[in-house]
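Dumping the structure here so I can ask a few things about it.
In this view, the complex is presented without one of its protein chains, the others remaining in place.
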Amino acid sequence: MLMRVRTVARNLCGLLYLICRHPSALIGLVILVAYVVMALFAPVLAPYPPNTGSVRQSFLPPAWQEGGSPAHLLGTDHVGRDILSRIIYGARVSLWVGVLSVAISMVVGLVLGAISGYYRGIIDDVLSRFAELLMAFPFLLFAIGVMAILGPGFFNLIAALTFKSWVEFFRLVRGETISEKTKEYVEAARAQGQSNFRIVTGEILPNIIHSVVVLATLRVGYMIITEASLSFLGIGVQPGVPAWGSMVDDGRDYVRTAWWVSTMPGLALLLLVLAINLFGEGLRDILDPRLKVD
Amino acid sequence: MRGLRVLERILSTIPIVFGVAVIVFCVMRFTPGDPIDVMMGREGHVSQEQIDALRREFGLDKPIHVQLYMFLSRAVRGDLGNSLTKHRPVSALIRERLPATVELALGALVFSLVLAIPIGVISAVRQYSFVDRASMAAAFFGISMPAFWLGIISIIVFSVRLGILPSYGRLPYGLEPARVTGLYVLDSVLTGNVSSLVAALRHLLLPSVTLGAPMAAIVARVMRSSMLEVLRQDYVMLARAKGLTEWAVITRHALVNALIPTVTVVGVQTGVLLGGNMIVETIFSWPGIGRLAVDAIFNRDYPLVQGVVMVYALTFVLANLAVDILYTYINPKINL
Partner (left out) sequence: MGRRNLFVWFVIMLAMLAGGIISGCAKKAEPPPSDQLRTLSFTIDCENYNKAVAEAVAQQLRELGVDVQVRVWGDWAVLKEALLNKEREMLVNDWGNSTLDPYDLLNPKFETGGRGNYAHYSNPRVDDLLKRGATGTDEAERERIYKEVQEILYDDAPWVFGYAMQEIEASRKTVQNWVPATDSRINLHRVSLTEGDTLVVGIRATIESLDPANHRNRIAETVIRNMFDGLVTRTPDGKVVPEIAESWEAISPTLWEFKIRKGITFHNGEPLTADDVKFTFDRIITEGGLGNGKSSPRKAGLLDPVTEVEKVDDYTVRFHLSAPWPIILQMLVHQQIVPKDYVERVGSEEFAKKPIGAGPFKFVEGKLDERVVMERYDGYYGGSPDIPGAGPARIKRAIFEVIPETSTRVAALQSGQAHIIQSVPPELVPELDKDPNCEVKTVEGTRVYFLEMNVTRPPFDDVRVRQAMNYAIDWDLIIEKVLGGYATRLNGPLLPHGFARHTGLSPYPFDPDRARQLLREAGYRTE
């Protein structure tokens, strides 16, 4: 057991070293860490709580504009809340939604994909057809529909996002398992009389986990955008919970008079997704060089 | 032999479409909230008898499996029922809105291909040049950009600040060309209506760019990498050795082969494009089926939701089918 831990730790250190030598992955990682810190320490970092403010103070422009005040660096929204503070708190929503929904999808996809790819047969047929069926729905439309049924709220949001996105992982894991299964090391393990469970978890999984991790990283960005899109349509988390998408939506009626209300949270969102994608693609270059886009 | 495989592939889409219909039907029935309540609005003034009458009229009083059977048997004949909130046949509503969505999707497609393919080619040919790095950075932004934000920013910049492009709708009122296909750009060309053409293109520009940006980014990246791959191949070397100009080598030999992966990506991205059109249609008040879908879901308009989702799923399935079939002709080695 200890040996395992040590190996994993050594691998992680090695990975970190490789990331540091990959400039775009490093930039992505640094920004990402900054966002995580921001989310974790939001109450300390944010100048105000996310929901305080006064209607009297509404539509203050950012500090550098005429009429702006250094007390509200990025200005205030239509009910006078500090936009910077809400962006900082909003990082919590986005990161949580992104990580949690991908983690769940990954686990479901991994289990079902491995079963499907390893055993084939009727289970594989059923699961694959079902996956194909789900693929025929546009993701956003599907999520909107699920949210309409469940109603807004954090966990409903996670459910809506994972309902379909496990399929991506399923397809990847299934495909990889099928191709790994015929390789010599699996044959060898089988010849040694190892159980199917051991073969899948001990032999096949470590060999395909790289591509799963890469896919997971890239999907986090996509999930965050989808969550923001749902919030933008008014069916994400509840108002009061500062989500970037609903902040952009709030400002939509006022783009003629107060451009910053929509612009600022969108910028925060863009930067985060950019960082995740930079990091994810860097990770892919390192872990999965055969997919490298040169 | 190939014909048979194609036929088989076509037939395999039928259960998917059927499954989609059943799933949508069931999911809508699990939704809380009574559609009749929604129809009657908030102030009521209606008696229980009237509610029951409406229920009968829309078949909502029958058991679920009977409703499902009714829905499917009519759908096969192209009758998707009547909208609960708009009091009109669903098929008519979709037919009315579809051209707007098709026009927007084509606009986005044309925008992304026209922009992305040359960029991908140039980036590959001049690898690591300034153009390459700048356009790949831009492409990276493109895939990370939330569509709703890009749309709003472009409205702020081009409509509100600069005032040079319209921010909503398909055409100013009264400029509609005579209807031939329902696609305004095409119709104004066909009827020779120049002022309509200009107006339609101006209206189409921002929504198309917003919708097409992520696709353009992805296509540019794929184009670049497959072009790089192809340029390393022997036959390209050979063509160069024969003394052909670089231009001829690229266009005649490399480009055609490098386009194959792009075709796949375009097919897959059609689905993503459709998924994004709800957002873009909402932002730009574009009267297409994306907004119809969102409204229908919020209004519990069962028949309309079923109809619109069917259209989406069908388009998606057909796009994939088209790619697969195209593939067998481009690259006969592919097994369907």
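We call the chains A and B, going by the order they appear; numbering starts again at 1 in every chain.
One rule holds for everything that comes next: contacts are C-beta pairs under 8 Å (C-beta built on N, C-alpha and C of every residue); 3 or more make two chains touch, one makes a residue touch a chain.
These numbers come from a predicted model, not from an experiment.
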- Decide which residue listed in A:Ile199, A:Ile235 or A:Val248 touches the omitted chain of the complex. A:Ile235
- Of the residues listed, A:Arg81, A:Lys164 or A:Arg284, which one is in contact with the missing chain? A:Arg81
- Name, in rising order, the residues on chain A that touch the hidden chain in the full complex. 51-56, 58-59, 78-81, 147-148, 151-152, 234-235, 238-240, 250, 253-254, 256-257
- Residues of chain B touching the missing chain are 32-35, 37-38, 42-47, 49-50, 53, 86-88, 167-169, 172-174, 285, 287, 298, 300
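Assume only the chains that are shown with their structure count from here on.
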- Message: Quick check: how many Å separate the C-alpha centres of chain A and chain B?
- Response: 24
- Query: Any idea which chain B residues touch chain A in the complex?
  - Reply: 15-17, 19-20, 23, 27, 30-32, 140-141, 143-149, 152-153, 155-156, 160, 221, 224-225, 228, 271-272, 274-276, 278-279, 282-283, 293-294, 297-298, 305, 309, 312-313, 316-317
- chain A contacts chain B in the complex at 129, 132-133, 135-141, 144-145, 148-149, 151, 221, 225, 228-229, 232-233, 245, 248-249, 251-252, 255-256, 259, 262-263, 266, 269-270, 273-274, 276-278, 293-294
